[in-house]
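Every protein chain but one is kept in place in this view of the complex.
Take a look at subunit A:
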Amino acid sequence: MPIIWPPKLLRSPAVRVGLSISIATGLYGVSFGALSVTSGLDFWQTMALSFLLFSGGSQFAFIGVVAGGGSGLAAMGAATLLGMRNGIYGMQLNVLLRPRGWHRYAAAQLTIDESTATSTGQTDPAEQQRGFWAAGIGIFVLWNLFTAVGALAGSALGDPKQWGLDGAAVAAFLGLLWPRLKGREPVAIAVVCALATVLAVPFVPAGVPILIAAVVAAVIGWLSHGRKDEGLEPDIDPYTERHPGHHTGKGTNAGDGINGTNAGGAK
């Protein structure tokens, strides 16, 4: 993209990538907002999730369990288990960015798939900083803005089923899962967990089958020996072929940053 008026910050490739991923990610805050209010949460509960929880997968998980008639406890459980990967991202980013003082607490809140991927896809430490903060702050602002838009639009829709909003939820979860299904092993894990879920649905209260699947997945992870970064792929890879100047493909995913930190050569 040609920058005709180049303020200094916009000359940074990481900032430009961070801003474009902010727009792409922020926009689908509309679908979260609309689905959340039609799942039975009110406007302020919806906004609290985007502002305080701020992790797309966990937010969709919370409202998905509530929409299915699950308890608040099960919704919290699913959201919390899905948030575990952010702890791994935080560890990687702490090594790369070394935030100090209050920056560390702000960085923690902005630690999500997209900001991690934008930062770890850069090699220059200054660019890693700019990429993280540009993507993190940009997504935080736009995600909350568009959640509000979606929540207001969703409450005006009437019967959500007529608009296929339950189908939208199905699509959203598949869309979050899809980029992580690279190779035979993650597909096998997904199939086994989906089967475990279907088998459990008739026998346990709504919401609990999801937690059972999480336990099955954890046991698979514990017992088997595969890539240690399996599944830790960002929802969106910000460095697609549209940015040929950067790394592409595997080298940019968040998991490879773990390899980098293990080797002690990340910084």
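Everything below uses one rule, namely that contacts are C-beta pairs under 8 Å (C-beta built on N, C-alpha and C of every residue); 3 or more make two chains touch, one makes a residue touch a chain; residues count from 1.
By our rule, contacts and distances are computed from a predicted model.
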| item | value |
| --- | --- |
| Name under which UniProt lists the unshown chain, selected from "Nitrate reductase-like protein NarX", "Lactate utilization protein", "AzlD domain-containing protein" or "Sarcosine oxidase subunit delta" | "AzlD domain-containing protein" |
| Of A:Val15, A:Val37 or A:Ala107, the residue in touch with the unshown chain | A:Ala107 |
| Residue in contact with the excluded chain [from A:Leu10, A:Val149 or A:Ala206] | A:Ala206 |
| Interface with the unshown chain - residue positions in subunit A | 24-25, 27-28, 30-31, 41, 45, 48-49, 52-55, 57-58, 60-62, 64, 66-69, 71-73, 75-76, 78-95, 99, 104-105, 107-109, 111, 161-178, 180-181, 186, 189-194, 196-198, 201-206, 209-210, 212-214, 216-218, 220-222, 226-232, 235-236, 255, 258, 261-262 |
